[in-house]
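Take a look at this one; I'll ask things after.
What you see is the complex with one protein chain gone and the rest in place.
Entry: chain A
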Amino acid sequence: MSEQTQAGVFGDFGGRFMPEALIAALDGLDVAWQEAMGDAAFVDEFETILRDYAGMPSPLYEATRLSEQVGARILLKREDLNHTGAHKIRNVMGQALLTKRMGKKRVIAETGAGQHGVASATAAAYFGLDCTVYMGAVDTRRQALNVARMHLLGATVVPVESGSATLKDAINEALRDWVATVDHTAYLFGTAAGPHPFPSMVRDFCRGIGDEARAQCLERYGVLPDAIAACVGGGSNAIGLFTAFLEDPDVAVWGFEAGGDGVETGRHAATIGAGRPGVLHGARTYVLQDDDGQTIESHSISAGLDYPGVGPEHAHLAASGRAIYESVTDTEAMDALALLARSEGIIPAIESAHAIAGALRKARELAAEKGPEATVLINLSGRGDKDMGTAIEWFGLGDPDRVTAEPVGEPPEESAP
(Lines give C-alpha, C1' and ligand atoms only; values in the text may rest on other atoms or scores of the structure.)
Protein backbone atom coordinates (compact mmCIF):
# COMPACT_ATOMS: atom_id res chain seq x y z
CA MET A 1 0.00 0.00 0.00
CA SER A 2 1.49 3.35 -0.92
CA GLU A 3 1.79 6.00 1.75
CA GLN A 4 -0.43 8.34 -0.19
CA THR A 5 -3.44 6.07 -0.01
CA GLN A 6 -2.86 4.71 3.47
CA ALA A 7 -5.65 5.31 5.95
CA GLY A 8 -5.06 8.25 8.21
CA VAL A 9 -2.29 9.78 6.16
CA PHE A 10 -2.78 13.42 5.16
CA GLY A 11 -0.14 14.27 2.58
CA ASP A 12 3.16 14.04 4.44
CA PHE A 13 1.45 13.96 7.83
CA GLY A 14 -0.58 11.71 10.11
CA GLY A 15 -0.21 7.96 10.07
CA ARG A 16 0.65 5.92 13.10
CA PHE A 17 3.73 5.86 15.33
CA MET A 18 2.69 3.84 18.34
CA PRO A 19 3.89 1.00 20.53
CA GLU A 20 3.07 -2.38 19.01
CA ALA A 21 1.08 -3.16 22.18
CA LEU A 22 -1.55 -0.62 21.08
CA ILE A 23 -1.69 -1.39 17.37
CA ALA A 24 -4.27 -4.15 17.73
CA ALA A 25 -6.50 -1.82 19.76
CA LEU A 26 -6.14 0.98 17.21
CA ASP A 27 -6.92 -1.42 14.37
CA GLY A 28 -9.93 -2.71 16.32
CA LEU A 29 -11.11 0.82 16.96
CA ASP A 30 -10.70 1.70 13.30
CA VAL A 31 -12.82 -1.25 12.19
CA ALA A 32 -15.48 -0.66 14.86
CA TRP A 33 -15.71 3.03 14.00
CA GLN A 34 -16.03 2.42 10.26
CA GLU A 35 -18.67 -0.24 10.82
CA ALA A 36 -20.56 2.05 13.18
CA MET A 37 -20.52 4.95 10.75
CA GLY A 38 -21.94 2.62 8.11
CA ASP A 39 -24.72 1.53 10.45
CA ALA A 40 -27.79 3.78 10.14
CA ALA A 41 -28.92 2.86 13.65
CA PHE A 42 -25.63 4.06 15.16
CA VAL A 43 -25.65 7.31 13.21
CA ASP A 44 -29.29 7.90 14.12
CA GLU A 45 -28.61 7.30 17.83
CA PHE A 46 -25.63 9.65 17.71
CA GLU A 47 -27.70 12.39 16.08
CA THR A 48 -30.58 11.87 18.50
CA ILE A 49 -28.27 12.19 21.51
CA LEU A 50 -26.71 15.34 20.10
CA ARG A 51 -30.13 16.86 19.44
CA ASP A 52 -32.10 15.86 22.54
CA TYR A 53 -29.34 15.74 25.13
CA ALA A 54 -26.63 18.10 23.97
CA GLY A 55 -28.65 20.80 22.22
CA MET A 56 -27.57 20.51 18.58
CA PRO A 57 -27.69 22.05 16.11
CA SER A 58 -26.09 25.06 17.73
CA PRO A 59 -27.38 28.40 16.46
CA LEU A 60 -25.61 30.54 13.89
CA TYR A 61 -25.79 34.03 15.32
CA GLU A 62 -25.23 37.27 13.44
CA ALA A 63 -23.22 39.47 15.77
CA THR A 64 -24.56 42.81 14.59
CA ARG A 65 -22.76 45.12 17.00
CA LEU A 66 -19.49 43.37 16.35
CA SER A 67 -20.21 43.47 12.62
CA GLU A 68 -20.71 47.23 12.74
CA GLN A 69 -17.35 47.71 14.41
CA VAL A 70 -15.48 45.59 11.93
CA GLY A 71 -17.34 46.65 8.81
CA ALA A 72 -18.07 43.07 7.77
CA ARG A 73 -20.79 40.62 8.63
CA ILE A 74 -19.64 38.48 11.54
CA LEU A 75 -21.42 35.19 12.14
CA LEU A 76 -20.80 33.18 15.29
CA LYS A 77 -21.37 29.44 15.41
CA ARG A 78 -22.59 29.15 18.98
CA GLU A 79 -20.93 25.95 20.17
CA ASP A 80 -20.69 27.67 23.56
CA LEU A 81 -24.41 26.95 23.95
CA ASN A 82 -23.93 23.19 23.74
CA HIS A 83 -24.39 21.02 26.81
CA THR A 84 -21.18 21.22 28.90
CA GLY A 85 -20.31 24.46 27.18
CA ALA A 86 -18.19 23.55 24.21
CA HIS A 87 -17.98 21.62 20.95
CA LYS A 88 -16.21 18.81 22.83
CA ILE A 89 -19.50 17.09 23.68
CA ARG A 90 -19.93 16.07 20.03
CA ASN A 91 -16.70 14.10 20.04
CA VAL A 92 -17.17 12.37 23.38
CA MET A 93 -20.76 11.33 22.79
CA GLY A 94 -19.63 9.76 19.52
CA GLN A 95 -16.66 7.99 21.05
CA ALA A 96 -18.58 6.88 24.15
CA LEU A 97 -21.42 5.53 22.02
CA LEU A 98 -18.79 3.61 20.10
CA THR A 99 -17.30 2.36 23.39
CA LYS A 100 -20.70 1.04 24.40
CA ARG A 101 -21.05 -0.64 21.02
CA MET A 102 -17.63 -2.28 21.49
CA GLY A 103 -18.69 -3.60 24.90
CA LYS A 104 -15.99 -1.82 26.93
CA LYS A 105 -16.93 -0.56 30.40
CA ARG A 106 -14.15 1.87 31.24
CA VAL A 107 -13.02 5.05 29.55
CA ILE A 108 -9.94 7.18 30.07
CA ALA A 109 -9.30 10.66 28.75
CA GLU A 110 -6.73 13.40 28.87
CA THR A 111 -7.68 17.00 29.30
CA GLY A 112 -5.98 20.36 29.10
CA ALA A 113 -8.45 23.08 30.00
CA GLY A 114 -10.75 20.47 31.42
CA GLN A 115 -13.44 20.81 28.76
CA HIS A 116 -12.74 17.42 27.26
CA GLY A 117 -12.48 15.95 30.74
CA VAL A 118 -15.85 17.37 31.69
CA ALA A 119 -17.35 16.19 28.41
CA SER A 120 -15.86 12.72 28.93
CA ALA A 121 -17.13 12.54 32.52
CA THR A 122 -20.53 13.63 31.23
CA ALA A 123 -20.57 10.97 28.54
CA ALA A 124 -19.44 8.35 31.07
CA ALA A 125 -22.29 9.32 33.39
CA TYR A 126 -24.74 9.26 30.48
CA PHE A 127 -23.67 5.77 29.38
CA GLY A 128 -22.85 4.38 32.85
CA LEU A 129 -19.12 3.94 32.20
CA ASP A 130 -16.24 4.10 34.64
CA CYS A 131 -14.16 7.20 33.85
CA THR A 132 -10.61 8.30 34.69
CA VAL A 133 -9.32 11.65 33.45
CA TYR A 134 -5.62 12.53 33.30
CA MET A 135 -4.88 16.23 33.68
CA GLY A 136 -1.57 18.04 34.04
CA ALA A 137 -1.03 19.25 37.60
CA VAL A 138 -0.44 22.77 36.29
CA ASP A 139 -3.85 22.60 34.64
CA THR A 140 -5.71 21.14 37.63
CA ARG A 141 -4.57 24.23 39.51
CA ARG A 142 -5.62 26.74 36.87
CA GLN A 143 -8.89 24.96 36.03
CA ALA A 144 -10.16 24.08 39.50
CA LEU A 145 -13.79 24.61 38.50
CA ASN A 146 -13.62 21.96 35.80
CA VAL A 147 -11.91 19.55 38.19
CA ALA A 148 -14.85 20.01 40.55
CA ARG A 149 -17.30 19.41 37.70
CA MET A 150 -15.56 16.16 36.78
CA HIS A 151 -15.65 14.98 40.38
CA LEU A 152 -19.34 15.82 40.63
CA LEU A 153 -19.97 13.81 37.46
CA GLY A 154 -18.32 10.79 39.05
CA ALA A 155 -14.96 10.77 37.27
CA THR A 156 -11.59 10.11 38.86
CA VAL A 157 -9.19 12.95 38.08
CA VAL A 158 -5.49 12.11 38.16
CA PRO A 159 -3.14 15.11 38.35
CA VAL A 160 -0.04 14.39 36.23
CA GLU A 161 3.23 15.70 37.66
CA SER A 162 5.63 14.28 35.06
CA GLY A 163 7.34 16.36 32.38
CA SER A 164 5.85 19.83 32.08
CA ALA A 165 2.68 18.72 33.94
CA THR A 166 0.42 19.99 31.16
CA LEU A 167 -1.69 18.52 28.37
CA LYS A 168 1.10 16.66 26.57
CA ASP A 169 2.06 14.89 29.78
CA ALA A 170 -1.57 14.06 30.50
CA ILE A 171 -1.67 12.38 27.07
CA ASN A 172 1.51 10.42 27.90
CA GLU A 173 0.00 9.24 31.17
CA ALA A 174 -3.31 8.28 29.53
CA LEU A 175 -1.37 6.30 26.91
CA ARG A 176 0.55 4.52 29.68
CA ASP A 177 -2.74 3.60 31.33
CA TRP A 178 -4.10 2.42 28.00
CA VAL A 179 -1.12 0.17 27.25
CA ALA A 180 -1.90 -1.71 30.46
CA THR A 181 -5.71 -1.75 30.24
CA VAL A 182 -6.49 -1.82 26.56
CA ASP A 183 -8.47 -5.08 26.77
CA HIS A 184 -11.32 -3.43 28.69
CA THR A 185 -10.67 0.30 28.37
CA ALA A 186 -11.40 2.81 25.61
CA TYR A 187 -9.31 5.94 25.27
CA LEU A 188 -11.60 8.89 24.52
CA PHE A 189 -9.05 11.04 22.72
CA GLY A 190 -9.89 14.70 23.08
CA THR A 191 -8.66 16.22 19.88
CA ALA A 192 -8.14 15.50 16.21
CA ALA A 193 -4.52 14.46 16.80
CA GLY A 194 -2.77 11.25 17.78
CA PRO A 195 -2.47 8.02 15.81
CA HIS A 196 -4.93 6.87 13.18
CA PRO A 197 -7.92 6.52 13.51
CA PHE A 198 -8.22 9.34 16.07
CA PRO A 199 -7.66 12.35 13.76
CA SER A 200 -10.23 11.11 11.25
CA MET A 201 -12.67 9.79 13.84
CA VAL A 202 -12.64 12.93 15.98
CA ARG A 203 -13.04 15.03 12.83
CA ASP A 204 -16.07 13.05 11.75
CA PHE A 205 -17.71 13.26 15.17
CA CYS A 206 -17.11 17.04 15.20
CA ARG A 207 -17.88 17.81 11.59
CA GLY A 208 -21.46 18.68 12.47
CA ILE A 209 -20.11 22.11 13.41
CA GLY A 210 -19.28 22.91 9.80
CA ASP A 211 -22.09 20.93 8.22
CA GLU A 212 -24.65 22.80 10.32
CA ALA A 213 -22.97 26.18 9.86
CA ARG A 214 -22.74 25.79 6.09
CA ALA A 215 -26.42 24.88 5.81
CA GLN A 216 -27.47 27.64 8.23
CA CYS A 217 -25.48 30.24 6.32
CA LEU A 218 -26.85 29.19 2.93
CA GLU A 219 -30.40 29.07 4.24
CA ARG A 220 -30.26 32.49 5.79
CA TYR A 221 -28.07 34.45 3.39
CA GLY A 222 -28.14 32.37 0.23
CA VAL A 223 -24.35 32.48 -0.01
CA LEU A 224 -21.39 30.85 1.61
CA PRO A 225 -19.21 32.92 3.93
CA ASP A 226 -16.11 34.52 2.44
CA ALA A 227 -14.05 33.12 5.25
CA ILE A 228 -14.35 30.77 8.19
CA ALA A 229 -12.24 30.87 11.33
CA ALA A 230 -11.45 28.79 14.39
CA CYS A 231 -8.83 28.49 17.08
CA VAL A 232 -6.37 25.62 16.81
CA GLY A 233 -4.78 23.79 19.71
CA GLY A 234 -5.00 20.13 18.81
CA GLY A 235 -7.58 21.28 16.32
CA SER A 236 -10.85 19.40 16.86
CA ASN A 237 -13.18 22.40 16.73
CA ALA A 238 -11.30 23.80 13.77
CA ILE A 239 -11.32 20.62 11.71
CA GLY A 240 -14.97 20.16 12.72
CA LEU A 241 -15.73 23.54 11.16
CA PHE A 242 -13.33 23.37 8.21
CA THR A 243 -14.30 19.97 6.82
CA ALA A 244 -17.62 21.11 5.35
CA PHE A 245 -15.93 23.96 3.46
CA LEU A 246 -12.72 22.42 2.14
CA GLU A 247 -14.28 21.75 -1.26
CA ASP A 248 -15.54 25.33 -1.52
CA PRO A 249 -12.54 27.04 -3.13
CA ASP A 250 -13.92 30.56 -2.62
CA VAL A 251 -14.18 30.14 1.14
CA ALA A 252 -10.98 31.23 2.87
CA VAL A 253 -10.05 29.02 5.83
CA TRP A 254 -8.29 30.59 8.80
CA GLY A 255 -6.90 28.87 11.87
CA PHE A 256 -5.53 30.76 14.84
CA GLU A 257 -2.90 29.31 17.12
CA ALA A 258 -1.94 30.54 20.56
CA GLY A 259 0.83 33.10 20.28
CA GLY A 260 1.34 33.30 24.05
CA ASP A 261 3.70 36.16 24.86
CA GLY A 262 4.44 36.47 21.12
CA VAL A 263 6.03 33.92 18.80
CA GLU A 264 9.27 35.95 18.81
CA THR A 265 9.62 35.42 22.59
CA GLY A 266 9.68 31.62 22.30
CA ARG A 267 6.86 31.46 24.86
CA HIS A 268 3.94 30.38 22.70
CA ALA A 269 1.97 27.41 21.37
CA ALA A 270 2.11 28.32 17.67
CA THR A 271 2.96 24.81 16.51
CA ILE A 272 2.28 25.27 12.80
CA GLY A 273 3.78 28.74 12.71
CA ALA A 274 6.97 27.96 14.60
CA GLY A 275 7.22 24.18 14.87
CA ARG A 276 8.94 21.68 12.60
CA PRO A 277 7.71 18.39 11.19
CA GLY A 278 8.19 15.47 13.54
CA VAL A 279 6.36 12.79 15.46
CA LEU A 280 4.42 13.42 18.64
CA HIS A 281 1.77 11.28 20.30
CA GLY A 282 1.59 8.84 17.46
CA ALA A 283 1.32 11.06 14.40
CA ARG A 284 3.65 12.89 12.04
CA THR A 285 2.77 16.54 12.36
CA TYR A 286 4.29 19.89 13.27
CA VAL A 287 5.91 19.80 16.68
CA LEU A 288 7.53 22.42 18.88
CA GLN A 289 10.90 20.75 19.32
CA ASP A 290 14.58 21.44 19.70
CA ASP A 291 17.39 20.26 17.42
CA ASP A 292 17.50 16.90 19.24
CA GLY A 293 13.78 16.27 18.72
CA GLN A 294 12.92 16.94 22.36
CA THR A 295 9.51 18.52 22.75
CA ILE A 296 9.64 22.16 23.79
CA GLU A 297 7.08 23.25 26.36
CA SER A 298 4.34 25.39 24.95
CA HIS A 299 2.93 28.48 26.62
CA SER A 300 -0.50 29.99 26.40
CA ILE A 301 -2.93 31.72 28.70
CA SER A 302 -5.41 29.21 27.37
CA ALA A 303 -4.94 25.72 28.80
CA GLY A 304 -6.92 24.28 25.90
CA LEU A 305 -4.47 25.61 23.30
CA ASP A 306 -1.34 24.90 25.34
CA TYR A 307 -0.10 21.96 23.29
CA PRO A 308 3.20 21.58 21.41
CA GLY A 309 1.65 19.44 18.65
CA VAL A 310 -1.31 19.84 16.32
CA GLY A 311 -3.68 17.54 14.48
CA PRO A 312 -2.02 16.12 11.35
CA GLU A 313 -4.78 17.20 8.99
CA HIS A 314 -4.12 20.81 9.99
CA ALA A 315 -0.43 20.24 9.28
CA HIS A 316 -1.43 19.09 5.82
CA LEU A 317 -3.90 21.94 5.24
CA ALA A 318 -1.14 24.38 6.20
CA ALA A 319 1.50 22.72 4.02
CA SER A 320 -0.86 22.55 1.05
CA GLY A 321 -1.94 26.16 1.51
CA ARG A 322 -5.66 25.34 1.70
CA ALA A 323 -5.87 26.90 5.16
CA ILE A 324 -3.97 29.85 6.56
CA TYR A 325 -2.72 29.63 10.14
CA GLU A 326 -1.71 32.68 12.11
CA SER A 327 -1.05 33.28 15.78
CA VAL A 328 -2.86 35.41 18.34
CA THR A 329 -1.13 36.54 21.53
CA ASP A 330 -2.50 36.22 25.05
CA THR A 331 -3.12 39.97 25.10
CA GLU A 332 -4.96 40.00 21.78
CA ALA A 333 -7.11 37.09 22.92
CA MET A 334 -8.01 38.67 26.26
CA ASP A 335 -8.83 41.96 24.52
CA ALA A 336 -11.14 40.03 22.20
CA LEU A 337 -12.73 38.27 25.15
CA ALA A 338 -13.56 41.64 26.73
CA LEU A 339 -14.71 43.04 23.40
CA LEU A 340 -17.12 40.19 22.74
CA ALA A 341 -18.41 40.37 26.29
CA ARG A 342 -19.23 44.04 25.97
CA SER A 343 -20.34 44.12 22.35
CA GLU A 344 -22.53 41.05 22.34
CA GLY A 345 -23.02 39.92 25.91
CA ILE A 346 -21.10 36.72 25.28
CA ILE A 347 -18.13 35.71 27.43
CA PRO A 348 -16.22 33.23 25.28
CA ALA A 349 -13.72 30.63 26.35
CA ILE A 350 -10.21 32.02 26.07
CA GLU A 351 -9.58 29.43 23.36
CA SER A 352 -12.47 30.83 21.32
CA ALA A 353 -11.32 34.38 22.06
CA HIS A 354 -8.22 33.56 19.99
CA ALA A 355 -10.52 32.80 17.04
CA ILE A 356 -12.41 36.04 17.59
CA ALA A 357 -9.23 38.12 17.80
CA GLY A 358 -7.63 36.58 14.73
CA ALA A 359 -10.80 36.59 12.66
CA LEU A 360 -11.59 40.24 13.41
CA ARG A 361 -8.05 41.21 12.43
CA LYS A 362 -8.44 39.42 9.10
CA ALA A 363 -12.06 40.54 8.70
CA ARG A 364 -10.98 44.18 8.68
CA GLU A 365 -8.68 43.42 5.74
CA LEU A 366 -11.47 41.52 4.00
CA ALA A 367 -13.93 44.36 4.58
CA ALA A 368 -11.49 46.82 3.04
CA GLU A 369 -11.36 44.59 -0.01
CA LYS A 370 -14.97 43.45 -0.34
CA GLY A 371 -17.05 45.96 1.61
CA PRO A 372 -19.70 45.36 4.26
CA GLU A 373 -21.14 42.32 2.47
CA ALA A 374 -18.00 40.41 3.35
CA THR A 375 -19.03 37.57 5.65
CA VAL A 376 -16.81 35.88 8.20
CA LEU A 377 -18.05 32.84 10.09
CA ILE A 378 -16.26 32.20 13.39
CA ASN A 379 -16.58 29.10 15.50
CA LEU A 380 -17.31 30.19 19.05
CA SER A 381 -16.14 26.85 20.33
CA GLY A 382 -16.82 27.27 24.04
CA ARG A 383 -18.08 29.49 26.80
CA GLY A 384 -15.90 31.36 29.25
CA ASP A 385 -17.23 30.29 32.64
CA LYS A 386 -14.28 27.95 33.19
CA ASP A 387 -11.88 30.82 32.50
CA MET A 388 -13.22 33.30 35.01
CA GLY A 389 -10.32 32.59 37.37
CA THR A 390 -7.86 33.54 34.63
CA ALA A 391 -9.96 36.56 33.66
CA ILE A 392 -10.14 37.73 37.28
CA GLU A 393 -6.37 37.63 37.43
CA TRP A 394 -5.76 39.13 33.98
CA PHE A 395 -8.17 42.04 34.39
CA GLY A 396 -7.47 42.51 38.09
CA LEU A 397 -11.09 41.80 38.97
CA GLY A 398 -10.34 39.83 42.10
CA ASP A 399 -8.38 42.50 43.92
CA PRO A 400 -10.78 44.50 46.13
CA ASP A 401 -8.44 47.47 45.96
CA ARG A 402 -8.70 47.57 42.20
CA VAL A 403 -12.46 47.34 41.84
CA THR A 404 -13.71 50.45 40.14
CA ALA A 405 -16.94 51.59 38.64
CA GLU A 406 -15.34 51.33 35.22
CA PRO A 407 -15.64 48.18 33.19
CA VAL A 408 -12.51 46.41 31.98
CA GLY A 409 -11.05 45.84 28.55
CA GLU A 410 -11.14 47.93 25.45
CA PRO A 411 -14.58 49.48 25.06
CA PRO A 412 -16.16 48.81 21.68
CA GLU A 413 -15.46 51.61 19.24
CA GLU A 414 -18.55 53.67 18.51
CA SER A 415 -19.68 52.94 15.02
CA ALA A 416 -19.98 55.77 12.61
CA PRO A 417 -23.50 57.18 12.31
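Criterion: a contact is a pair of C-beta atoms (placed from the backbone, for glycine too) under 8 Å apart; a residue touches a chain by one contact, two chains touch by 3 or more; residues count from 1.
Criterion: contacts and distances are computed from a predicted model.
Undergrad: Considering the UniProt annotation of the chain absent from this complex, which name among "Aspartate carbamoyltransferase", "Tryptophan synthase alpha chain", "Carboxyltransferase domain-containing protein" or "Radical SAM/Cys-rich domain protein" applies?
TA: Matching "Aspartate carbamoyltransferase", "Tryptophan synthase alpha chain", "Carboxyltransferase domain-containing protein" or "Radical SAM/Cys-rich domain protein" to the record, the invisible chain is "Tryptophan synthase alpha chain".
Undergrad: If the hidden chain were put back, which of A:V31, A:V179, A:A368 or A:L397 would touch it?
TA: Touches the omitted chain: A:V179.
Undergrad: Which residue numbers on chain A touch the omitted chain?
TA: Where chain A meets the chain not shown: residues 3, 6, 9, 12-25, 162-163, 168-169, 172, 175-176, 179-183, 276, 278-282, 284, 287, 289, 291-295.
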